[in-house]
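Removed: one protein chain of the complex. Kept in place: all other protein chains.
The letters A, B and C name the chains in turn, as written, and every chain counts its residues from 1.
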Amino acid sequence: MIIVMKPDASQSHIRKVVEVLEKNHLKAHLSKGKQLTIIGVIGDKSVLSEANLEAMDGVERLVPITESYKLSNKKFKPEPSVIKVKGFSIGGGRFSIVAGPCSVESREQLLKTARFLKTQGVCFLRGGAFKPRTSPYAFQGLGQQGLEYLKEAAEETGMAIVTEVTSMKTLEIAIDYADVFQIGARNMHSFELLKEVGKAGKPVVLKRGLSATIDEWLNAAEYIMREGNNRVILCERGIRTFETATRNTLDISAIPVIRNKSHLPVLIDPSHATGVRDYIVPLCKAAMAVGADGIMVEVHPAPSEALSDGAQSLDFEDFKKMLSELKPLAELCGKVMDR
Amino acid sequence: MIIVMKPDASQSHIRKVVEVLEKNHLKAHLSKGKQLTIIGVIGDKSVLSEANLEAMDGVERLVPITESYKLSNKKFKPEPSVIKVKGFSIGGGRFSIVAGPCSVESREQLLKTARFLKTQGVCFLRGGAFKPRTSPYAFQGLGQQGLEYLKEAAEETGMAIVTEVTSMKTLEIAIDYADVFQIGARNMHSFELLKEVGKAGKPVVLKRGLSATIDEWLNAAEYIMREGNNRVILCERGIRTFETATRNTLDISAIPVIRNKSHLPVLIDPSHATGVRDYIVPLCKAAMAVGADGIMVEVHPAPSEALSDGAQSLDFEDFKKMLSELKPLAELCGKVMDR
Amino acid sequence: MIIVMKPDASQSHIRKVVEVLEKNHLKAHLSKGKQLTIIGVIGDKSVLSEANLEAMDGVERLVPITESYKLSNKKFKPEPSVIKVKGFSIGGGRFSIVAGPCSVESREQLLKTARFLKTQGVCFLRGGAFKPRTSPYAFQGLGQQGLEYLKEAAEETGMAIVTEVTSMKTLEIAIDYADVFQIGARNMHSFELLKEVGKAGKPVVLKRGLSATIDEWLNAAEYIMREGNNRVILCERGIRTFETATRNTLDISAIPVIRNKSHLPVLIDPSHATGVRDYIVPLCKAAMAVGADGIMVEVHPAPSEALSDGAQSLDFEDFKKMLSELKPLAELCGKVMDR
Partner (left out) sequence: MIIVMKPDASQSHIRKVVEVLEKNHLKAHLSKGKQLTIIGVIGDKSVLSEANLEAMDGVERLVPITESYKLSNKKFKPEPSVIKVKGFSIGGGRFSIVAGPCSVESREQLLKTARFLKTQGVCFLRGGAFKPRTSPYAFQGLGQQGLEYLKEAAEETGMAIVTEVTSMKTLEIAIDYADVFQIGARNMHSFELLKEVGKAGKPVVLKRGLSATIDEWLNAAEYIMREGNNRVILCERGIRTFETATRNTLDISAIPVIRNKSHLPVLIDPSHATGVRDYIVPLCKAAMAVGADGIMVEVHPAPSEALSDGAQSLDFEDFKKMLSELKPLAELCGKVMDR
């Protein structure tokens, strides 16, 4: 960390800052320029919670240099993580596909989708039973009944279930059904929930918050990992910007940035990123080319009859076509697609 | 709602959309232009969850016209709401001050602050016992012990306690201590938590999410109100933008927008909006002038020793000076300041 | 400036960076931590254009510490600037009002507005003759004819003319008419134009770019001032964010930030910031309370017949009402309103 002093900071201000640092067993390196003084801080700055340096007299601002996340940080574990789920893997040269309807709507809808995806070699079945919706009057999901259908589909097909949990209550219900928990964008900052899914011990797909920086996202992963759960899969799903042609703006650069900073695998969700079916296939191909570890994509037997997000769902024909375009690309990019 | 059809939508596409609308007892008004057809939808569109119109063939996009929130909507309750808490009021011509430390750190710190605020006529004491922090390694609050201190301070001073709840678990603990629950920006989209604070029946300060639109914010209020709890106080605390000179960007226009759309009272929190002590007083004055119902502001006996957010806290002298500037302004603006 | 080296930077990488600094007569202060090395750079870093330090091997990133603007910087001229225009002043305890129609549309419209504003004591008449419009098919302004009308109005009323220039060509035409040039948000980054208005020697209202940081804004002022023209008036007019309830988001915190960083006066334009007439008066009051040096506001004799931006224009009655609310506020805030 670097402490930038105000131009008019006095000697006494500087001395007091240095004293606080030394009291905390940190080394202070002073650099005095004509205009201002900067203090480099060397040592474990986590001890500094006792003092609020930024509020000290004469201090202009603090510039953090090292990241606050450790377990998710590539510096401390350089080799990429491979997450094992029910015999399947995410990361480590695989390009995984997590597919299924936005919401579980009925037994037929889910089984039909799962059976279809199974024939396509998909290993991860997604489906929401608890749906966080902007309006309380919108369809909120089938709840536990939806989880029952997911379980039935998983048992029949052998697929792994990925499903969202939105609170401790829904976590407690879902724990008997889910193979992978999903934390949605709207809950990425719900730290209490992150701790709970950390303790639950199942793998977690952690979506990036609507306006979360990559740094905050990796700190959210840290909340989960710190509870002893290393099986975190990141998922970029678009960030909020001024552009309205797409629902969100897919931050595709997040993939190489994550590769550079973390060992965790990272997926792309083009359905939520754009909200427009026609843009999904090109973005899935981009996800492969940029080096993502897979995609999360909405598939529905009859998108126009979907109870949520039909406009961003592929139908079965679209999905098959997408796979046929992705496969040669995977080969070229040296990625193994499921099965 | 308006349905804009694609330029190449066929007669049959249009007919099918109209059929779906009529099946749902909605009226469809067709406007056929040279380039495209638009369909005005008249009636209660909440019944439409059965069909995903946006995914139907020939449909380009849907344009919502009416708001999805009702209980928080001024159209259905034109007169401004006044929220009663422990004999105090928020809204209705008052300019309320909610003040106190970001985190409760110790008995001394809190009592000292509360006693000081009491002498200044402040009625609402804020203090965090459960702190949502970006990094899991940062100070997370004193928990229940912090609530005990808050209670002691409230009993001694007669002030009302405003404190944040971050999950159902912390809500269950805080219910015996808090007079007003606070939902922080990071949890504004945690719909399950919103429902729970709705059920708990105590007044709620609902902070705007980091990147929540005003429409989403009012929908979040709707989640609380729909559980039968009408005592919601909105709080604008800055939104996330590209600007880095302040921690967030205070959206001061949100105050007249809210006045235009909702009957709920709305506060401004300049501490979190800017993160810089020097900017707090001018923004509190702007809050008064723009017509806000009050402010939420961080006060600490010794900001440079604070365990969180010291850089954005006023000390006692600053706070007194602020009050002396706000009082004549309140008189001019026709606002009654507490006590 | 601080240079943060990569964790795996070698001794030789560090040595080479230090050599480049020393070759440029800069001092390097090394701080070696367990994880990484940081290099504080002391001296005039403007000489560094010869080397691209960020691209050197072993360098992770550069952290700028001092601002790159000098003439607009408060550090080098602490007392606030007062800009003199045709006998009127902006800054230094005044609250100036720049008012008039968005576009000059006709002789009658302009004269009627100018005469009205004159009776209200307004000194600065705004009106666009060259209008930058998103679509080439929208009304682009009356051009030189519009300037003629402005001149006639100024001669009759004695007001000072503020009008936008959009290119060197329109600058050359406007130079014979304008008392103050306005650089619009869309041209804040047009550096060649900034240099030209700098050379032209007349005062300049410099609007903040749609997505310009405050730092970039002050650098834009620097482009003008470096040509020997110190009469720059900043104008905050809203920045682009995800919020759609207002056309832009007024960044009111920019006022205290500018006060902290620069000696230049700063206005607020609530018409462009919100695009909604009903929000203008509350925001003008907030502008006064937060300490702005004035406002720029659209006034039109018949807003619903305006050729541009009628929805954000006040009519004469609205304007009078606004003044009657601002005047007592000015007195309280210790501001002198024009005349």
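Miscellaneous remarks
Assume contacts are C-beta pairs under 8 Å (C-beta built on N, C-alpha and C of every residue); 3 or more make two chains touch, one makes a residue touch a chain.
Remember, it's a predicted structure, so these values are computed and weren't measured experimentally.
For the chain excluded from display, the touched partners among the shown chains of the whole complex are A, B, C.
The chain omitted from view is touched by exactly one of A:Thr37, A:Ser96, A:Thr113 or A:Ser211, namely A:Ser211. Shown as candidates are C:Val41, C:Ile97, C:Ala306 or C:Leu332; the residue that touches the absent chain is C:Ala306.
Residue positions on chain C in contact with the hidden chain: 46, 49-57, 68-69, 130, 132-139, 166-170, 186-187, 189-193, 209-211, 216, 219, 222-223, 226, 240, 277, 303-311, 313, in rising order. Counting over the whole complex, chain A has residues 211, 213-215, 239, 241-246, 249-257, 260-261, 273-274, 278-279, 282-283, 285-291, 328-329, 332-333 touching the chain that is not drawn.
For chain B, the residues touching the absent chain in the complete assembly are 2, 4, 7, 29-36, 38, 40, 42-43, 63, 65-66, 75, 240-242, 244.
One rule holds in what follows: only the chains that are shown with their structure count from here on.
Shown here, the protein chains touch in all possible pairs. Taken over every residue number at the interface, the positions common to chain B and chain C amount to over half, indicating a same-residue contact. Centre-to-centre separation between chain A and chain B, using Cα means, comes to 26 Å.
The centroid of the Cα atoms in chain B and the matching centroid in chain C are 31 Å apart. Taken residue by residue, chain A touches two or more other chains at 240, whereas all remaining positions touch fewer.
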